[in-house]
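Just dropping this structure here.
Only one protein chain is missing; all other protein chains are in place.
Order of writing sets the labels: A, B and C. Residues in every chain begin at 1.
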Amino acid sequence: MVKTEFKDLRAVFINCTLTKSPAKSHTELLIEASQQIMKKHGVQTKLIRAVDHDIASGVYPDMTKKGWDKDAWPELFKDIAKADILVLAGPIWLGDNSSEMKKVIERLYASSGELNEKGQWLYYGKVGGCLITGNEDGIKHCAMNILYSLQHIGYTIPPQADAGWIGEVGPGASYGDKLEDGKRAGLDNDFTNRNTTFMTWNLMHMAKLLKDNGGIPGEGNLRQAWDNGNHFDFENPEYRS
Amino acid sequence: MVKTEFKDLRAVFINCTLTKSPAKSHTELLIEASQQIMKKHGVQTKLIRAVDHDIASGVYPDMTKKGWDKDAWPELFKDIAKADILVLAGPIWLGDNSSEMKKVIERLYASSGELNEKGQWLYYGKVGGCLITGNEDGIKHCAMNILYSLQHIGYTIPPQADAGWIGEVGPGASYGDKLEDGKRAGLDNDFTNRNTTFMTWNLMHMAKLLKDNGGIPGEGNLRQAWDNGNHFDFENPEYRS
Amino acid sequence: MVKTEFKDLRAVFINCTLTKSPAKSHTELLIEASQQIMKKHGVQTKLIRAVDHDIASGVYPDMTKKGWDKDAWPELFKDIAKADILVLAGPIWLGDNSSEMKKVIERLYASSGELNEKGQWLYYGKVGGCLITGNEDGIKHCAMNILYSLQHIGYTIPPQADAGWIGEVGPGASYGDKLEDGKRAGLDNDFTNRNTTFMTWNLMHMAKLLKDNGGIPGEGNLRQAWDNGNHFDFENPEYRS
Partner (left out) sequence: MVKTEFKDLRAVFINCTLTKSPAKSHTELLIEASQQIMKKHGVQTKLIRAVDHDIASGVYPDMTKKGWDKDAWPELFKDIAKADILVLAGPIWLGDNSSEMKKVIERLYASSGELNEKGQWLYYGKVGGCLITGNEDGIKHCAMNILYSLQHIGYTIPPQADAGWIGEVGPGASYGDKLEDGKRAGLDNDFTNRNTTFMTWNLMHMAKLLKDNGGIPGEGNLRQAWDNGNHFDFENPEYRS
């Protein structure tokens, strides 16, 4: 039975795996765990696998205006702009985020100068989180960068907005791989499951809280007001005292 | 005139400079810019310069129980536990956070397993931000780590919760230093001033929003409930089929 | 007059700008400063602008074998495999490396399991460095990741193998941009110029030192020998004493 307490919320998950469909993405398995909790509570969700689309590189909203033949981003961005929740998910390579993750962040950044109806930057009032899988090391390093980027462009980051799975250092199974004993790597990891759950709920709670309260109040964070000289009680320390 | 809309809020700023009082801390100048906005709006604020106190190293709440002669942390922590807003501030050395910053984060982490009255981790319902100054490089790198650590232990990070000042690459003036032309480095940097202001307001808005709504709802993020088998609609992907 | 002391060396510079040719890349200007020192001393150099080529995403040497229509990497890699010196250069976006940089590192990683004639990994005996430009923040953060990745796959990193330029925090001119006073941003920055020069010379010295000494001696670092049970005097601490 689908519950309805979060039914006015929309969420987008972007999978930044380097692997094109239909090949299997380990990260997608973890995304699904989060996505299905949201679905059960009425959140409208959408999953995008970035590498399946011709997303151009660059820091402009539409790269076809900058000499690229194709750019799937403007169309994909429509859903992101409507979503209350954005979860960026991806693998770890050499301890860092994938190039697809960086491309997606660059494209999100491209629209970060636009303003919402209050005059705040576009992403104000939205919440962000991340999911990371790898076979041995780097969840926190990757999450640090993703969550920083999201808050920097206007997303709110609720408590414990990152989760992931990695195994013991060294080569080994990836998330969900069949092991010799018939089990599947990581799927029984209580820490990963709990953190994924807590992240998902905290994203829903915070998105709901912001939605029900009309977002972040529009004072002290308005770009044009600042540019017009309203400095919201900021005083230059030089002239104090 | 002090305004009163945020008068039920408390904020703690921790300055993680390596410089002991009474010597001047460049970072403190930027802290004051944020702190005075809060004060004008009725927030009760407190500033701690970590290096002035005998804070032990370690990951336990009270290191005198682990063989250290002295530990100023338990006393300092009382204010942190009461505060709705925590701003960690510090300098950049070799492009990274100071050792005092890392020590403070380790000590915050030491209490991260405690629970609040709802059964959420202790820092749930509080908000965090950071201020960084250096002479040439590294605000984002430092902020990434600080904000990640804060959200990981339970703080909410509102939009654009980091601000700072750095000059052009290479040796040069630090924030607030007198320049040859009589000006003071960084104090007129519109970007630094705006970001400091926006951060301050976003911290106040989010802290107020959380306070007025009773914090983050206690569902889907309760440690003991999870341990007791309530998995809040999480389903292991393995068994979904 | 071209000097000849380094004439047996080859260097490849990869520019990881997001900007396609013929549009101008700020990073390229700094690359040229390093490249021309090498040229004057007889090093054979090559400059690749990654975004101009159809380089596939992935962690395999040739992605056309993994379902991609095109992949320019295998051809580009021939020069990299021959080069004694590799300099990865790029811009900063949101404080981090560009997606093109990450893609290049992923592709370098793809060949990191291959062995040289001694039985060491392929990149042993080669040296690496990096050049970063941005308008305000992040040289060290970007360099940290690049140099780590290079040493992790087998490159030697000589002293001070990173250089770059950034201006004061906030929006502003990029490297080489014309300023109001007719000067060009960063070009007179003594620190950037010195570090670029020192990096270049240290790369040449170290590459020459390794070349003249037959690379890194093949003992204690041979993959197949290890797998065959030669543990080069490693003893498990468990069984010591």
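Going forward, a contact is a pair of C-beta atoms (placed from the backbone, for glycine too) under 8 Å apart; a residue touches a chain by one contact, two chains touch by 3 or more.
Fair warning: this is a prediction, and the values are worked out from it, not measured in the lab.
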Check each of B:81, B:94, B:115 or B:179 against the chain that is not shown and name the one that touches it.
B:94
Among B:8, B:62, B:106 or B:219, which residue is in touch with the absent chain?
B:106
Residue among B:145, B:160 or B:221 that touches the chain left out of view
B:145
Name, in rising order, the residues on subunit A that touch the hidden chain in the full complex.
94-96, 136-141, 144, 164-171, 186, 189-192
Footprint left on subunit C by the chain that the document does not show:
29-30, 32-33, 36-37, 40-41, 120-121, 123-124, 140, 143-145, 147-148, 151-152, 154-162, 176, 184, 187-188, 193-194, 196-198, 200-202, 204-206, 209-210, 213, 216-217, 219-221, 226, 231-238, 240
Residues on subunit B that touch the omitted chain in the whole complex?
18-20, 23, 51, 57-59, 67-68, 93-103, 105-106, 109, 145, 148-149, 152-153
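The rule is simple: only the chains that are shown with their structure count from here on.
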By number of C-beta pairs in contact, which chain pair leads?
A-B
Roughly how far is subunit A from subunit C, going centre to centre by Cα mean, in whole Å?
30
Residues of subunit A that touch two or more other chains: which are they?
145, 148, 152
